[in-house]
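Here the complex is missing a single protein chain, while all its other protein chains stay put.
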Amino acid sequence: MKFTVSEIAQMLDGTIVGDEKITINSAAKIEEGQPGCISFLANSKYEAFIYTTQSSAVIVNKDFAPKKEVAATLIYVENAYTAFTILLEEYQKRLSRIKTGVEQPSFIGENSKLGDDCYRGAFSYIGKNCIIGDDVKIYPHAYLGDNVSIGAGSVIHPGVRIYDNTVIGKCCTIFANTVIGGDGFGFAPQSDGSYKTIPQLGNVIIEDDVSIGSNTTIDCATMGSTIIRQGVKIDNLVQIAHNVEIGKNTVIAAQSGISGSTTVGEQCIIAGQVGVVGHITIANNTKIGAQSGLGKSIKKEGLSLSGSPARDLNEHLRSMALVRRLPEMEERLKDLESKHETSDFQEPVKQP
Amino acid sequence: MKFTVSEIAQMLDGTIVGDEKITINSAAKIEEGQPGCISFLANSKYEAFIYTTQSSAVIVNKDFAPKKEVAATLIYVENAYTAFTILLEEYQKRLSRIKTGVEQPSFIGENSKLGDDCYRGAFSYIGKNCIIGDDVKIYPHAYLGDNVSIGAGSVIHPGVRIYDNTVIGKCCTIFANTVIGGDGFGFAPQSDGSYKTIPQLGNVIIEDDVSIGSNTTIDCATMGSTIIRQGVKIDNLVQIAHNVEIGKNTVIAAQSGISGSTTVGEQCIIAGQVGVVGHITIANNTKIGAQSGLGKSIKKEGLSLSGSPARDLNEHLRSMALVRRLPEMEERLKDLESKHETSDFQEPVKQP
Partner (left out) sequence: MKFTVSEIAQMLDGTIVGDEKITINSAAKIEEGQPGCISFLANSKYEAFIYTTQSSAVIVNKDFAPKKEVAATLIYVENAYTAFTILLEEYQKRLSRIKTGVEQPSFIGENSKLGDDCYRGAFSYIGKNCIIGDDVKIYPHAYLGDNVSIGAGSVIHPGVRIYDNTVIGKCCTIFANTVIGGDGFGFAPQSDGSYKTIPQLGNVIIEDDVSIGSNTTIDCATMGSTIIRQGVKIDNLVQIAHNVEIGKNTVIAAQSGISGSTTVGEQCIIAGQVGVVGHITIANNTKIGAQSGLGKSIKKEGLSLSGSPARDLNEHLRSMALVRRLPEMEERLKDLESKHETSDFQEPVKQP
C-alpha cells in the first residue's frame, strides 16, 4: 500500500515543506529510516537524527525550526506523535479492509450467516447457526463451533478456537491460537480416589472492543457465563478460568491467571505472571504488581498491591528490603545476645 | 436437543409435581432461569428463588416442602445436586454422540484405521499407521502424526497437535491447541558457546480417563516415554517436560510446570503456577500450594507444601507472617540496641 506525502498531509491536516509527490510505503523510527519511509520527530532529544535520516518524510510539531538543512520532506502538524499514531491506524484500517471474500477450501455449517465485507480464510471452519456481523475477518485455520455470534468489525486471527455458544461483541481482536470457551477445570473427587468430570454447560461472553493476545485460554462457565466486559485488554498466555468476570477496561499482562468464579473490577491493571485465587472479588482500579499472588478479596478501590501473598505495595517493598537485610539483622541479634551473655556472666559480680 | 420433563424424571428416577409435558432445552442457575430451562434447588439458602424463577422445571430434594406457590414443574429426587449432575452428563454424552462421520476436506494417511462411530472434522489430519478406537471424536484442525494410537471414546478437540508415536488411552479428553509429544528441551553446550540439539526419540504415553486442558504442552521423552497415568487431570497452559511421569489421579492446575525427568506420585494436587525442578520424585498425596517452587524430592506421603522454595505449609505461613512483620521486628531490634547503648553508657557508672 502506498501513499503520497500530499495524501498523508491531507489526512493529518498538515502543511508540507518539501517535495509533496514523494511516495511513502512504510513507517520507521527516525534513526532507522530508509527511502520510502515516513518518521516523526516529537521529542527534541532526537532532533539530531532529522538532519541525517534516510526517511523520505518526517512529521514534525508545528513549532519545529530546523537548525540545519533537512533532506526529508517535512509535514508540520499540531502534535507530531498523535498525528503519526493516527496515520498508523489509518494504514492498519486500510490494510485490514483489503482482506475480504472467501478463500477455498473453507467450511461453513448449515444456517450460519455472515454480514457484508467479511473475510473467511482458507481452512477456516464455521459451525452451525453462527451469526457473523459485517466486516468480520476470520483468518485461516480459525475454528468457530456451533451457535457462535461475532459482532461487526471483529478480527479472529489464525488458529483461534471458539467453542459452541460463545458470544463475541463488536470490534474485538483475538490473536492467534487463543482458545475461548474450553471446559472449566472442574472435577468431583470420588471415594476410590478418581475424579468425575463436572459438565461445563455455560459459555463465554466477550463484550465490545476487547483485545485478547495469542495462546491465551478463557474457559466457559460451569453454568451461566464467563464474562469479559467492554474494553478489556488481555495479553498472551493468560488463563481466565470458568465463571470469572473481568470488569470494563481492565488490563491483564502476559502469563497471568485468574482462578474460577473470581470477579475483577473495572479499570484494574494486572501485571505479568500474577496469580489470583478463585471465588474472590477485586475492587475497581486495583493495581497488582508482576508475579504477585492475590489470595483474598480487595474491597477498597484504587489500591496498589504486590507480593505473594499480595499486600500493600509500600509495605511489601519495606518487607522485601528487610528480607535482603536479614543477614545483617541476624548479626545485630547475635551481637545483642553476646552482650547479654557477657552481662549474664558479670551479673554475679554485680549482685553482691 | 430437547427433553420433556417426563423423560428427565424417568432418567433421574424422580417424581413429577406439575406439567410433565413441558419441553426442556437448556439448564440454568435457579436465579437466572428462562422458560425452557431446568434448574435445581439443593441448598435452602436459595429457596427464595424457587418462587420467582422463570425456569420451566426445578429438580428438588425429596423432602422439599414449598412455602408458597411454585410456577415451575418440580421433579423430586433423592439428591437434587447429584441428579442435576447426572442430567448434565447425560446431556453432554448425547451431544457428543451427535458428531459422527467425516467432514470434508480431511486427510488420512495410509494404513490408518478408525473404529466405529468416529467423527473426523473438516481439516483434521491423521498421519500414517494410526489406530483410532471406536467413538473417538477428532475435531476440525486436529493433527495426528504417524503411528499414533487413540483408545475408544477419547475426544481430540480442535487444533490439538499429537506428534508421531504418541499413545493415548480410552475416554481421554484433550482440549484445543494442546501439543502432545513435541521435542524435550535438550541441548548439549559446545566449546564455541553454541548448543547442539540432543535428538528426542521417545514418545508420550497417556493412560485412560485423562483430561488435558487447552494450550498445554507435554514433551516427548529423550528416550523411553513421558507418562501420564490413569485419571490424571491437567488444566490449561501447563508444561510437562520430557521423561516426566505423573502418577494416577493427580491433578495439576493452570500454568504449572514440571521439569524434565521428575516423577510425581499418585493423588497429588498441584495448584496453579507451581514450578517443579527436574530429576526429583514427589511422594503420593502431596499437595503443593499455588505459585510454589519445589526444588527437592518429597519422600514422605501426604505433605502440604507451599512457598518458593516450597516447604511445610504451616512453617511457610508462619515465616510469611513474620516477613510481613519484619519492619516491626526491626523496630524491636533497634529498641534493644538503643537500650544497650544507654546501658553501655551507664556501665562505667556501675563498674566502680
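Chains: A and B, in written order; residue numbering restarts at 1 for each.
Criterion: contacts are C-beta pairs under 8 Å (C-beta built on N, C-alpha and C of every residue); 3 or more make two chains touch, one makes a residue touch a chain.
Since the model is a prediction, treat every value here as computed from it, not as a measurement.
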Practice task
May I ask which residue of B:26, B:166, B:259 or B:285 touches the chain that does not appear here?
Solution key: B:259
Handout entry: Absent chain, residues of subunit A that touch it
Key = 27-29, 32, 85, 88-89, 91-92, 103, 105, 121-123, 139-141, 157-159, 173, 175-177, 209, 211, 213-215, 231, 233, 235-237, 248-249, 251, 253-255, 266-267, 272-273, 290-291, 320, 323-324, 326-327, 329-330, 333, 336-337, 340, 343, 350
Exercise for the section: Identify the residues of subunit B touching the omitted chain, counting contacts across the whole complex. Expected result: 105, 107, 123, 125, 141, 143, 159, 161, 163, 177, 179, 182-183, 185, 187-188, 193-195, 197-199, 201, 215-217, 219, 223-224, 237, 239, 241, 255, 257, 259, 273, 275, 277, 293, 308-309, 311, 315, 318-319, 322-323, 326, 329, 332-333, 336, 339, 343, 350
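One rule holds for everything that comes next: only the chains that are shown with their structure count from here on.
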Exercise for the section: Fit subunit A to subunit B on CA atoms, both being copies of the same sequence, and give the resulting rotation angle in degrees, nearest 5. Expected result: 120
Handout entry: Centre distance in Å when subunit A and subunit B are each reduced to the mean of their C-alpha atoms
Key = 25
